[in-house]
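Missing here is one protein chain; the remaining ones are kept as they sit in the complex.
Moving on to chain A:
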Amino acid sequence: MPLPSAYCPNYYSIDDILATQERSPSKFLLNVPKMGKLNPSEGEIDLKAGTTLELPTWLVLEICTGRQPIVMPDLPKIYKESYREILKADACATFKTRFRQLMDLADNSISDPSVQQRLDTLERRLFRDSYNARTKLNAWLIESGATIEAANMVVNHKKRKRIDVEDLIN
């Protein structure tokens, strides 16, 4: 099974680094000397062929290819047949309801942090983008004149500082 080993979208991408840390069960095809510490439950110096370990994706991608593959990766649990069935049954429905909520949230621009905490990373990013688009549209509809605004980072930095000061007083 040839896997692409290019960096996506680029070498420095934080998201890609975090994603490639995910583990999937892999079976060793060769004896690997001195690598026993990858499998701490055995406590041996060498790693025997046939051992199955949960290895991070970055490692699997490197060593499952070439003339002599060291490991044979299996699908991560969440992609197994049984999980796929569950997803088939419900994923679309779940996605639709969640997405509708997300649209509502972004359009009505409620600044309620507790709602944002319930979202996962992808949803949070979607929310932020649509929220920004909505605020921009509103600003444009209300007054189309160009006003000078304080830089984003400066505003956020000041907000943070205000919170720090409040903490000290309490």
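Just so we're on the same page, a residue touches a chain if its C-beta (ideal position, glycine included) is under 8 Å from a C-beta of that chain, and two chains touch if they have at least 3 such contacts; residues count from 1.
We take it that contacts and distances are computed from a predicted model.
Engineer: Look at the options "Translation initiation factor eIF2B subunit delta", "DNA replication complex GINS protein PSF1", "N-terminal nucleophile aminohydrolase" or "Glyoxylate/hydroxypyruvate reductase HPR3-like" and return the one that UniProt uses as the protein name of the missing chain.
Structural biologist: From the choices "Translation initiation factor eIF2B subunit delta", "DNA replication complex GINS protein PSF1", "N-terminal nucleophile aminohydrolase" or "Glyoxylate/hydroxypyruvate reductase HPR3-like", the unshown chain carries the UniProt name "DNA replication complex GINS protein PSF1".
Engineer: Counting contacts across the full complex, list the positions on chain A that touch the omitted chain.
Structural biologist: These residues of chain A touch the chain that is not shown: 7, 11-15, 17-18, 21, 30-35, 38, 56, 58-59, 62-63, 66, 68, 70, 145-158, 160-161.
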